[in-house]
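Only one protein chain is missing from this complex, and each of the others stays in its spot.
And then chain A:
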Amino acid sequence: MLPTLNGRIQTRVALLVVVGSVWTLLITPLLPTGVGLGASYGATFSVLLVVTVLGVLWELVYHGIQQFRWEKDWPTLFGLVTMVPEGLLVWFLFAGGAIPWIGSLPGWAFLVHFVTTWMWVFVIANGPIRVPFVHWRFNGGRLV
């Protein structure tokens, strides 16, 4: 990808809100949360919200790292491996009780939800997004 800072943030927010929400809506009933559907949705959408909000901050870090690259590009693989630090941070926040409105979320449920959501966003950002948004790739990932 060839993102600008603005494009990174726009793409991150748009894909998590649209693709992430649809996927969360679909997968949550299947997750081993051990609680009722309402509480499960509460937990998974909270994860999505936290990933989105923290993600904007992560994008600032990634943009900084990108400055050290001659090509000023963001290799495809980086979009995949950043899942690890981001996922760990969100998990520690949840496990450490930093998200007060969520009781608990079993590790497996979190892992499946987080990784599958990330994969959808990753795959769509690396190709299909260009189908409806033909200007996107030439505008550093900006949608508006």
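One rule holds for everything that comes next: contacts are C-beta pairs under 8 Å (C-beta built on N, C-alpha and C of every residue); 3 or more make two chains touch, one makes a residue touch a chain; residues count from 1.
We adopt the following convention: contacts and distances are computed from a predicted model.
S.K.: When you check the chain that is not on display against UniProt, which of "Extracellular solute-binding protein", "Sugar ABC transporter permease", "FHA domain protein" or "Xanthine dehydrogenase family protein subunit M" does it turn out to be?
M.R.: The correct option from "Extracellular solute-binding protein", "Sugar ABC transporter permease", "FHA domain protein" or "Xanthine dehydrogenase family protein subunit M" is "FHA domain protein", the UniProt name of the unshown chain.
S.K.: Touching residues of chain A against the unshown chain: what are they?
M.R.: Residues touching the hidden chain, for chain A, are 1-4, 7, 66-68, 70-73, 75-77, 80, 127-128, 130-135, 137-141.
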